[in-house]
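Inspection log for the structure reproduced underneath, given as structure tokens.
And now, chain A:
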Amino acid sequence: MSLSKIARFATALAGLTALAVGAQAQTPAAGEPIKIGAIVSATGAGAGLGIPERNGLLLAEKDINAKGGIKGRPIKMIIEDDASNPDTALSKANELIFGQKVVALLGPSLTASTVAVGGVTHANKVPQIAFTGIGPAVERERKCVAHVLPPQRLNAQALLEYAKSIRATKVGVLHDAGYGNVVMAELRPLADKYGVKLVAVEKFEIGATDTTTQAAKVKAAQPEAVFVIATSATPFRNVKQIQITQPVIAAIGSSSYEYVNAMGTAADNIAIPEFVVGEDPLPHQKAFVDLYKQAYNSTPKNYEAAAWDAAHIIASALNKAGADATNEKLCEAMKAPYSGVLANYDFSADDMTGIPIGSFVFSKLVGGKYTRTPFRVSQ
Partner candidate 1 sequence: MPDSAPLLALREIGHSFGGLSVLRSVTFDVPEGGIVGLIGPNGSGKTTLFNIISGYIHPLAGTIAYRGRSLARESIQKRGLTGLVRTFQTPQVFEKMTVLENIMVGCAKLTRTTMLQDLLRTPAARGQMREIYRRAEAACERFQLGGLRDLPAASLTAGQRRILEIARAVVGEPKLLLLDEPSSGLNAQEIDNLREWIVRLNEQGITVLLVSHDMGLMTVARTVHTLYFGEIIASGDMAAIQRDPKVREVYLGV
Partner candidate 2 sequence: MASLNLQRNLLWIAVALAVWAALPFLVPRNIADLLVFTGIYTIAGLGIGLLLGHCGIVNLAQATFYGLGAYASAYCTVMMGWPSITGFLVGAVISMALAYVIGRPILRLTGYFLALGTLALSAIASALFFEWDWLTGGTLGIGGIPKLDLLGFVLDRPSRYYFFVWIVAFACMWAAHNLVDSRSGLMLRAMRDSSTAAAALSVDLQSLRTRVFVVCALFGSLAGSLFAHHVSFVSTQSFTVDRSITFLLIPVIGGATSIPGIVVGALFITFLPELLSKLGDVHQILFGLALVAVVVLMPDGLMGAWDRFRARLVARGGSDA
């Protein structure tokens, strides 16, 4: 564990001991720990997702153990880093399942790694909760892999719902060749249903250092709103640089404080359909947000909440099915609906997530600060 990680770990510990003291009457868990494996992209391109997820997992582990663990037995989170690489994710999964003999596997952070790891967990019937939305068709056959983030179809729907709410019928899209491609594939068929005309769709390669020309092509089509679907801050800056004044709507993948810093002055007048706005959380999210702020003195967002939910879902399934239940029984126990911090899930749904469109909240970046707009999609 490098210096910076140890430092962060120490502050988290200090915060939590204070919390533990104030906990209710339950005695802290004791006895032989139950091993839960987790894979996140703590380094490489996906680190923007992996590091918040890891913080969420550690926080959840402390919270579950403080409240008595699983019928008295504490859980032990074993977190591995796949460096945003599917090959590494696969060998880490093998190590966790066959080496550490974990009862369940949480993560990984990126879709590619999830599909790779899903092959192993599905073959060995190990319950898995992925921090990604369901992706390619092959994942639909994996009955024991749940997803705590919405499928890209739902993200695309949320973008269109917001565009409809501001009466934007002509929309331009600027997206990257990775995450952008995936959301775009769902957005195209849905756009007609919402009466939205995609007047310009421009793509740029991952790691692009300049997308001004693509942004200019979008501007030339005079759209009423611009969707930006990317995992980098460059397109947001270029859109502002060439003075596109229409409202910009970003996909959930770009919603993190890291992007806001990298956008600089461009982080303004950008609407984002997401789930957690730390500055102004929904009532049922308040407890989690305060706990997180106390532990890490920074504001949590979607990925911290998703990891927190995943840990609690596995804990509740273990409570129901028993700590040493067989994989199949644990998988069944996991299938039940669960109202989490991020959203209300129903893992028996065919997209293994069951998040309703109504769970989305719509934040707006104003001068680099997240604010929660009152707009919600009525079911």
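A quick word on the picks: all candidates are chains of the complex that A comes from, given by their letters.
Note that a residue touches a chain if its C-beta (ideal position, glycine included) is under 8 Å from a C-beta of that chain, and two chains touch if they have at least 3 such contacts; residues count from 1.
Model, not experiment: these values are computed from the prediction.
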Between 1 or 2, which touches chain A here in the complex? 2
Please name which positions on chain A make contact with candidate 2 in the complex. 1-2, 4-5, 43, 81, 84-87, 90-92, 94-95, 98-99, 111-112, 115-116, 118-119, 123, 135-136, 138-139, 141, 177-179, 181-182, 185, 205-206
